[in-house]
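Note that this is a trimmed complex: some chains were dropped, and none of the rest were shifted.
Chain lettering (A and B) follows the sequence in which the chains are written, and residue indices restart at 1 in each chain.
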Amino acid sequence: MTEQPIAERLDDVETAVQKGRKKIDWARQHMSIVEHLREQFEAEKPLEGETIAMAMHVEATTAVLTEALAAAGAEVAITGCNPLSTHDDVSAALNATDNITSYAKRGVDDEAYYDAMHAVVDHDPTITIDDGADLVFLIHEEYPELIDSIVGGCEETTTGVHRLRAMDDDGALDYPMFAVNDTPMKRLFDNVHGTGEASLTAIELTTNLAIAGKTVVVGGYGQCGKGVAKKAAGLNADVVVTEIDPRQALEAHMEGFEVLPMKEAANKGDIFVTTTGNRDVITEEDFEVMGDGVLLANAGHFDVEINLEQLEEMAEEVIEARDGVTGYVLPDGRQLNVLADGRLVNLAAPKAEGHPVEVMDQSFGIQAVCAREMALNGAEYDAGVHDVPDRLDREVAEIKLDAEGIEIDELSDEQREYMDSWQHGT
Amino acid sequence: MTEQPIAERLDDVETAVQKGRKKIDWARQHMSIVEHLREQFEAEKPLEGETIAMAMHVEATTAVLTEALAAAGAEVAITGCNPLSTHDDVSAALNATDNITSYAKRGVDDEAYYDAMHAVVDHDPTITIDDGADLVFLIHEEYPELIDSIVGGCEETTTGVHRLRAMDDDGALDYPMFAVNDTPMKRLFDNVHGTGEASLTAIELTTNLAIAGKTVVVGGYGQCGKGVAKKAAGLNADVVVTEIDPRQALEAHMEGFEVLPMKEAANKGDIFVTTTGNRDVITEEDFEVMGDGVLLANAGHFDVEINLEQLEEMAEEVIEARDGVTGYVLPDGRQLNVLADGRLVNLAAPKAEGHPVEVMDQSFGIQAVCAREMALNGAEYDAGVHDVPDRLDREVAEIKLDAEGIEIDELSDEQREYMDSWQHGT
């Protein structure tokens, strides 16, 4: 069974719409890239005739992207990509906008969550925009008949791109997908600055504890891990990094971080943040040696990085220690505190608002030009995972610099010639 | 007219008490210093027979201090020192504790606020604990008859100590007060790390905007300003400092911060944070040159640092841009966004929870030993402002290191002798 749009499922739609609209207005003020593109799109209507299916975290910045896509001429159907990240008011405001239907609702059970995803796919999309590859996966599994009319899609996250590449390697991905996550713009800004800053803020506000003076253990030293590690150090934490890749481990070591296996780090840390995209980063053997009162938070896409099944089994009592904090009291009296049920802490924590607006602006600017590219030139891309063409990524960077009033140098002809030539000696 | 305790003024006291108790329990888990002292106090009852009047931000950490004082044998009456910083549930939970009466209620008008302060003074305190010197001032103005029986008091903040020293210079301070704010422990940790970290977190969460890539203008380079400036830089902001003292200006310059007069900084900044303890740090001439969408936040004690009267006069429209953010729309279309009505952003912003728990633990550990000192040795102190005796400050540092499991070196006899002698040559 498919789900109703959000408007049918709220008591006071009007108030929700109003509150959602205010949130969206605030975001729009600080999203200069997507705003710039929306103005262009409104004039040029590059998505005329397209139907876009989206499964993303439905909050204010996503709404600004969604409205830019609708302004470009598309019909848009959207739902959440995580039951806890939806803002119902934003969802309602989006749903009240022309050419947009939103099915996202916070806190629904698994069945309703997937029903909403089916409802979105029932719009017969020609373009899909995913945050975790759920739509692509669902369409390939249950709606293969739609694939012929889909020109392509975009995937936002590391995890989603990872899943798509696995599909592609299996020969099981039947339309072209842009790996938005892998662009320089997305990886550096969204992951390093977005996840980095917002995860720490979410931990601070959810717990009212300080980062300064703490030992922060960062699981994984990819782009997200780097962001968390460097910003935690910038807030005066002593940072320990765990890794499974020797080069990233060495990179962390050369930056001045202590690198340890998790089992040893478990004993030293006060706060643990997982950022690997993998499962079982923190497990039973680690819980066993952690100190009383430690905080466990996840900044990776799925809630599998901290093994909560094992922790629950070990615990004598499980309490709500604070809004958004579950205390697992072990037989020896130690209380391990898990934030936001081990889900993405910067999205799922009660006071969290997701990535900072400007960081999403950069990321969603790329989504917008990628959707445009699929509509205009989708036929040029084979089925499979594609890197975002460099010119699109640069276009977004230039819009942003312009909006910030930042001027940069230009290559002179002599410099260009010098860079192109190879006949200059010492 | 004096005010009723909080319990008389809430609809559902029991739920409030329960919620407040949970908050206090969380704080207590992370306040190892005050907890250590509470155990001592419970055994030794050093405050037996004392009545303590408190006017402080009534939230979870203050409650842990308050309960430690009650555990020491004192009767305690408490109210807020800022109408917007009280957590009603914590106030209710405190009030439900033996030997504690709490009058603090959030969002009361000026009259009710001062009525509550009178109610506290009506308990005939022998010791006062202030955050802004309001109790001391009230007692000197309106309750001079109480002064004889007061053994002394403690003041938490820069601003309060400033007021007390001014009183003292006028010969108008009639009982001894500890300048808790001026201890090394308090100034370095509470101001640098507490205000520094919590202000930035409050700004991030209230606005959902990033610090990274922003130009953050910090008004004042005292301990609070240093904390804000360094941590903002640690989160990848470009930081500009304004100062009125040449040495502090030079210190900021040597740390690598750009130092500008506010009028020039106004034109460069994206986010402004005032930390001076003075009024009119940001005024009309600054508003005139600020960019559209800037954020204005205050981390000083009083709400006089950003001149909101002038801003309101300049504005064509004043809107609630977001919960905790007031947008002042100027005739030329620029919108300047003021956080938390220009009050202490880390306390008064809607999602803010005040200073981090551990930082308050250090600060309140000093308060606790100072109250004990006044009870035991108050007679040794003349009327006037007193520095906290060094041995008390060190006692607290030692308790903290011990609780953190940090060992340090000890001077050998040879080293001690070397430090004491002066007859060693090159």
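Simple rule for what comes next: contacts are C-beta pairs under 8 Å (C-beta built on N, C-alpha and C of every residue); 3 or more make two chains touch, one makes a residue touch a chain.
Quick caveat, the model's predicted, so the values are computed rather than measured.
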item: Given 2 placed chains, full-complex copy number; value: 4
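Heads up, the rule we're going with is that only the chains that are shown with their structure count from here on.
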item: Centroid spacing, where centroids are CA-atom means, of subunit A and subunit B in whole angstrom; value: 36
item: Subunit B contact footprint on subunit A (complex, rising order); value: 22-23, 25-27, 29-30, 60, 193-194, 196-198, 201, 204-205, 207-213, 231, 233-236, 293, 320-322, 325, 335, 351, 353-354, 356-359
